[in-house]
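In what follows, a structure is listed as structure tokens, so that the remarks can point back to it.
A single protein chain has been omitted from the complex, and every remaining protein chain is retained in its original position.
Order of writing sets the chain letters: A, B and C. Residues in each chain are counted from 1.
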Amino acid sequence: MTLSATVPARRRRTAPRALRRFFGHKLALLGLGIVLFLTIACVVGPYLLPYDELYIDLRARFAPPGTGAHILGTDPLGRDIAARLFQAGQVSMAIGFAVMIIATALGSVIGVLSGYYGGYVAAILMRIVDAFLSFPSVFLLLALAAFLKPGPAMIALIIAATSWMEVARIVEAEVKSLKNRDFVQAAQMLGLSGRWIMFRELLPNAIGPIIVAATLIVARAILLEAYISFLGYGIQPPVPSWGNMLNGAQQYLGQAPWLAIVPGIAITLAVTGFNFIGDGLRDAFDSRSGGR
Amino acid sequence: MLRYLLSRLGQSAILLLIVSCVGFCVLSLAPGGPLSQFALSPGMTQEQLTRIADQMGLNRPLPVQYMDWLSHLLRGDWGVSYRDGQPVLAIIQRHLFATLLLMGTSTAIAIVLGSAIGIASAVRRGGIFDHTMTVMSMVALSIPTFWFGLVAIYVFSLNLGWLPSGGMYAVGNGSLADYLHHLIMPALVLALVDVAIWSRYMRTSTLNVVHQDFVRTARAKGLTRRRVLMKHILGNSLVPMITLAGLQLPVILGGALVTETVFTWPGMGRLFLDSLGYSDYPVVMGLLMASALLVVVGSLAADLIVALIDPRIRLN
Amino acid sequence: MPNPPPPEVVLSMKGLSIVLPGLRDRPHAVRDVSLDLRMGEILCIIGESGSGKSVTASAIMGLLPDAMRVEGGQVLFRGTDLLTLPEARMRTLRGKSVSIIFQDPLSALNPLMTIGAQIREVLDAHHIGTIEGRAARVVEMLTEVGLPDPPAIQHQYPFRLSGGQRQRVMIAMALALDPDILIADEPTTALDVTTQAQILSLIRAIQRRKGMSVLFITHDFGVVADIADRVVVMEKGLVVEQGDAAQVLRAPAHAYTRKLIAAVPGLRDADRPRDTEKPVVLEVRNLCKTYRTRSGFLSRVREVRAVDDISFTLRKGETLGIVGESGSGKSSMGKVLMKLIPADGGEIRFQGENTVALTEDAFRPLRPRIQMIFQDPYASLNPRFTVGQALTVGPVAHARLTRTAARRKAQEVLGMVGLDASAFDRYPHEFSGGQRQRVGIARALMFDPEVIVADEAVSALDVSIQAQVLDLLNDIQRRTRLAMVFITHDLRVASQICDDVLVMHRGRMVEYGPPSQIFRAPRHAYTRSLVDAIPGRAA
Partner (left out) sequence: MTEHHDRPLNPARRRTLMLLGAAGGAMMAPSVLGRSAAFAQGAPSGQIILGFSQEPTVFNPLMPHIEVDDGIYYAIFDPLFDFDPDGQLFPILVTEVPTVANGGISEDGLTWRIRLKEGVTWHDGTPFTAADVKFTFELPVNPDFRSFRTTGYALMRDITVVSPTELTWTMTKPFAPLAGVLASTFIVPAHPFEGQDPNAAPFNNAPIGTGPFKWGERMAGDHILLTANANYHGEGPHLERLIIRYIPDLNVMYTQFKAGDIDVIGLQYITPDHLTEAEGLPGVATEVAGTGSFESFALNMQRPQFKDLAVRQALYAALDKTSIIDALYYGVPTPTETYMPQQSAFFNPDLPPHAFSIEKANQLLDDAGWARGAGGIREKDGVRLAFTNSTTAGNHLREQAQQFIQQTFAEIGVEMTISNLPPAVMWGDYWMNSEFDTVVVGMNQLSGADPDTTNYHRSSASPALGGAGQNTLAYQNPRVDELLDAGAASFDPDQRREIYRELQAVIRDDLPFLPMFQYAVVKGWKEEVTGPAPNVNNRIDSWNVRDWRRG
């Protein structure tokens, strides 16, 4: 009584299916396009431009976009904005990704531990999460930034320190509900270790919400870097970041608006791109959205 | 219910203790200090600075300082500011009013407008309105607030001259109309982000509800779409939003910080920034405690409201 | 096929076709469905999951999901085609002329409104009567469906009621305006067998009293036998047979109908032949499990005794059935046996050890000896693992087999449960429910265990699949001589496979004995009520 194993899928939450949904999501594709475009531009761009992003030429200050080879103009020190924009993009996006990796990893571990063990472990871990959450993130950022030397790596760490809690909460909730699913009990029945169950069985099944949170964290990190710069605790000159470019442009709004418009658009584009991707992923992983 | 409240309060107390301890250590161990602002004054000497530090008790061991601060706090004494000698509690109360005015207005706008947009998008999921709003809210969420604020000032204050460029009221005026006049721009700038957030959450929350069976039941009863929406969908999709609003509080506070700076709004965010800049520990600690307290109260209030609305939770 | 509709036909469906959106396994949800609902009859639509019976009901109400589209056909209600009716007109018919009740009464009620308010809403929506009149009608309806203390209960919220009570509320709501037609979409599937019997008799009674027409949707021929005047059999969106209920049951014309009827487990009250001196593999003495829940950190602890002083003996090659309604503690029992949750007291003697006293680490080496089959074939397989990974991870982790040996073993076991060896590299979602349950069984067999605990292992399956899986389990048990604890709420299933039956009620064992005793001469009143409530017994 062998049954052929070819009956088509009837449901649920699987990577290929989510991927298919994602690629059917116009906004998500647009977001992906934007992010890819920006990434490529920032990586390749510097090689295509005749200027070094740090080279100061006071004679060429405040050149508007399109002046000679300065396609996006120059800044108050006569540096090429395009060159700076691409370098800054590398820095800002690197910060975004670094924050994503650190925050996601930390949040996932905390979340899975407290979701799986519950009881006192969860009580302690989730109180820590609550404590971090009850510092408004900008407060925490500034308090930390005031005391640590703000290089890109440190900024990434600081932003990550204020971003992991959401992941932890998401993972905790997800794991708590997955924990009661039969396949986890099945794994326990097979005598698999707690670590195996947590990281091989539970975590991969929470990957959907984690990925969604991760993309949104990238978006938020890029914005937060800009906020820290705006409030004067950002990355040190002369290293450019989108945030400190925008911040330095404030006082020239009337005189040289392109100084602010260029990085402003870059930030908005990048953040929008990641937000679109996150939104697309959310829909793709949401089992409900496919209807039935 | 009372037991529940007591237990929540107990947990909150522990939470506040952790926050205060961590906050105090981070602040006090950091380089710099409240006296550095005087260092550049003509005639100031290190000797003099040390003398002042001694008088202010800043040279005592950290645990002693913390316990001293804590014991005063427990007796309701939040200390006095290093900068102007005012009681911290009074300072915070004054700034809290400004922040709540700004936040309250923008949150009210956000709740009404955001909920309406969210529901409308969810009910006609995939329609033109939904797509437009999705794109718009994503973009709104992606624009740095300060950038948007500066552009708004540039346009509405400098070029058009319609609105004041900052402040909460014109000194010596302070009429309701004057407050409103000053409130419009910062509240709208802040609300832009809030509306975007709320409409997204509301959309998700509503989508979770519209597919539930009881909505089908309501329609099967012969109710109009409008009544189904107002009576069955709205209530149920608002429940998770209330919890979210409680959790959202620190985010809103943080957002207000930037907006307050751009519009010179004398709220908690500005106070925090200034106090941090001057290492005014009592005020910074007071603000930390106040915001942690707000968070605790916010989430407790959210839970209580949910319990009031949702009988399932009320009776557990 | 259908004659011209006789005058007493209330609702007539003609050639209804509904298109499924997107790329599905079939283009139509239902195709060319025609049926007549006559005045004062109960018409049952029966079919397995995915047969299109619920879609048909939604189409009548005009409540199809947005994604589905009517391609053709008519639904004539007193001569009007409901499918072409504008929404505003259709709305006035809903609840007043045509009402519906759903499968899950909890999710079908708004959790934030009292039940009284929800019933009154029907009256409000159609502007019936005065305000006082409506209030009185609500109480009247609650009385009519047999809810206790209607004036008080109308102020309760749905979650405070039991499943049966909620379904009564739904019925009250549906009947508030004395509709001509009541559509009941699997109204008893989510309920316990005794509750099901009560609800069925309630529907029947009201239908008779009011002389209305009922369109009753079910997958259970037992229910059909109990309630139907006429029956329509659907398979994959098509009507394959319709006619008088008694006649279809007695002499089914279509092969599919025959298959369905054959698969309905009958109640066997004969004992299975048994050798007396088989060795004991599992001995349970005075087992207890109490759940303590507290809502907060200072609040009072609430205790629920899920397993209360249960003892039994399981011998090699035999099957013990544990039956009971939901909340009887039977599932907790299974989990305690597996040490998935800790016991509070008593002994489980297995392999010479009292496993209750063992730590998780000490018990781990014993785990391969006792395995479990889970209820939900979808939830019990990790969707991220291939079948091969799911089968081999256990033996490899226990270092009992090498990877290659595990693979060989897995393919062998897959053959044993009737799956193709190619299943090894596939993901669970590529399989049907029945096939997945076979994978679940294969996983349990990978260790050659002595005992298998099957927790509602066939409850989630369609009846035709259920029969196959039961056969498979019987077959395996015959070949491997393993002992089985078979947990189920379905007495008919238990009677098919068990050597002994243990009846649980609120955590306590109310009766324990061979099927002949339990089903033929139940000693305990509770057992008797269970047996009496089995649908289709009358037939």
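The definition used in the following text is that a residue touches a chain if its C-beta (ideal position, glycine included) is under 8 Å from a C-beta of that chain, and two chains touch if they have at least 3 such contacts.
None of the values given here were measured: they were computed from a predicted structure.
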Q: With touch as defined up top, name the shown chains that contact the chain not shown.
A: A, B
Q: Check each of B:Leu16, B:Met103, B:Ile153 or B:Ala302 against the chain that is not shown and name the one that touches it.
A: B:Ile153
Q: Please pick, from A:Ala41, A:Leu77, A:Ala123 or A:Leu157, the residue that touches the omitted chain in the full complex.
A: A:Leu77
(Q) Which candidate, B:Gly246, B:Pro266 or B:Pro282, sits in contact with the chain we can't see? (A) B:Pro266
Q | Residues in chain B touching the chain absent from view | A | 30-49, 52, 55-56, 80-81, 83-86, 91, 94-95, 153-154, 157-158, 161, 164-168, 171-172, 261-262, 264, 266-267, 270-271, 273-274, 276-279
(Q) Considering the whole complex, not just the chains shown, which residues of chain A touch the missing one? (A) 54-56, 58, 61, 76-77, 146-147, 149, 232-233, 236-238, 248, 250-252, 254-255
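As a convention for this text, only the chains that are shown with their structure count from here on.
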Q) Taking each chain's centre as its mean C-alpha position, how far apart are chain A and chain B in Å? A) 23
Q | For chain A paired with chain C, centre-to-centre distance based on mean C-alpha positions, whole Å | A | 45
Q. How big is the gap, in whole Å, between where the Cα atoms of chain B centre and where those of chain C centre?
A. 49
Q. Of all the residues in chain B, which ones touch at least 2 other chains?
A. 11
**Q.** Residues of chain C defined as touching chain B within the complex
**A.** 61, 63, 91-96, 99-100, 102, 104, 107-113, 121-122, 125-126, 157, 159-160, 170, 173, 295-300
Q. Where on chain C does chain A make contact in their complex?
A. 21, 25, 65, 67, 335, 338, 340, 364-365, 367-368, 371-372, 374-376, 378-384, 393-394, 397-398, 415, 418-420, 422-423, 426-427, 429-435, 438, 440, 443, 468
Q) Considering the complex alone, what residue numbers of chain B touch chain C? A) 3-4, 6-8, 10-11, 212-214, 216-224, 227, 231-232, 235-236, 239, 309-312, 315-316
